[in-house]
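Before I ask anything, here is the structure I am working with.
Other chains dropped; remaining ones untouched in position.
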Amino acid sequence: MFTAIVSAETLRSTLDSVSVLVDECKIHLDEDGLGIRAVDPANVGMVDLDLDASAFEAYEADGEVIGIDIERLDDLAGMADSGTLIDLELDEEVHKFRLRMDGLEATMALIDPNSIREEPDIPDLDLPATIVLEGRDLNRAITAADMVSDHVEFGVDVEREVFYVDARGDTDDIHLELGREELIELDAGEASSLFSLDYLRDINKAIPRDTEVQIRLGEEYPVKFTLPYAEGRGQVTYMLAPRIQSD
Amino acid sequence: MFTAIVSAETLRSTLDSVSVLVDECKIHLDEDGLGIRAVDPANVGMVDLDLDASAFEAYEADGEVIGIDIERLDDLAGMADSGTLIDLELDEEVHKFRLRMDGLEATMALIDPNSIREEPDIPDLDLPATIVLEGRDLNRAITAADMVSDHVEFGVDVEREVFYVDARGDTDDIHLELGREELIELDAGEASSLFSLDYLRDINKAIPRDTEVQIRLGEEYPVKFTLPYAEGRGQVTYMLAPRIQSD
């Protein structure tokens, strides 16, 4: 049995965080909160989201797993005015998810969880470099890189103690360096990896300007972006596989 | 002879109210005000608009009937800054309509009224249920219904004294109930009819959030939406034919 009451904003942030990578997902409705893990069809980008029961006004669950069409649920949740609460209820008999908001009741068919792409095992990599920065700085680096190229290098220059972003296009280049003063935290280790901007552009949409983002990076290794949401009661991690450096 | 002075806002509201259903219309320029009646090409949606002479700064007419391209006149009227007045004049000799606003003079060719679809007789139906509600509540019901289906049922539950909106899609449903507290007025009579969201979506664009809308409803009968505009000196009624209930 699952029933919960949540702010429209928290529900939509949860869905928007996942929809940048996949259209459908399984949601684990565990006793202590909600969890989503998903990987994109090409197996390049993964998302791992946790939202604690304390982020809800009311929350009761017994470990159910449901399959949902993310955009559809996001649209329905969008009918609630921001600042209002949404009542959620799982009707297991008819495989429906029910939302109630200001007198409006929406009933949404669930997707059979077995028909949804299997959830990834998100590896617990030992990545040598950790960078913490403002979302706006990461937003800007990705947007600039995307103007000139379709891939970008993220790296750390250990000696100079800078985190750098480097994009080389056919005619134009972008280079951004952030030192200790511009960063919130820097645990400098040898790191330099190349990533596809197709994915970063999408993930970037889910990174708010004013949120602290932790980046973990290695040498030709996946990158992990971790950020809190829902006033710290939720957390999202994106993991992105590297591209092979061609030069 | 027709001459008038009207605020840009009132002229544009008039045109926008009609353009949601038709592209061209006849305007009756009567001594006591202006009237428009039109039906959409499929004969499903009708509009009946009256604007009293008192809504104008100056108004003089002798019962002329003119044919206009609504969007074209709306575009030209859009050249006036909001809050300014537009001088209107009919030049019957050359079949032109003239607008003057802040030094700008626009002359628009009229359409032969005989070439415009005949005006509908809007039947004076005796509909058993009357509901008065805020435009925003109707906006929300139509928008939500439109997310899940292409048709929607409007009805009144006489016993429970609620007005309801019910949309059933292939996978998802929407149900909205408004009781006496949420409604401005409810004259409950047996009523339940199905309507096409194609039309309601368009009519919805002409229903402001903060206007009181009167809905009259019957059993598999047309619905009428009536709302004031131009500070109560104008009134628009939309009538929409029901769809046959298929189940």
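Note that the chains are named A and B in the order they appear, and that numbering of residues resets to 1 at the start of each chain.
FYI, contacts are C-beta pairs under 8 Å (C-beta built on N, C-alpha and C of every residue); 3 or more make two chains touch, one makes a residue touch a chain.
Since we're looking at a predicted model, the values are computed, not measured.
S.K.: Taking the 2 displayed chains as part of a homomeric complex, how many copies does that complex include in this file?
M.R.: Total copies of the sequence across the whole complex: 3.
Just so it is clear, only the chains that are shown with their structure count from here on.
S.K.: Mind checking the centre-to-centre distance between chain A and chain B? Centres are C-alpha means, answer in whole Å.
M.R.: 45
S.K.: Contact residues on chain A for chain B in the complex?
M.R.: Residues in contact with chain B: 72, 75-76, 79, 103-109.
S.K.: Over in the complex, which chain B residues touch chain A? Could you list them?
M.R.: By the definition above, chain B touches chain A via 140-141, 143-144, 147-148, 171-178, 182.
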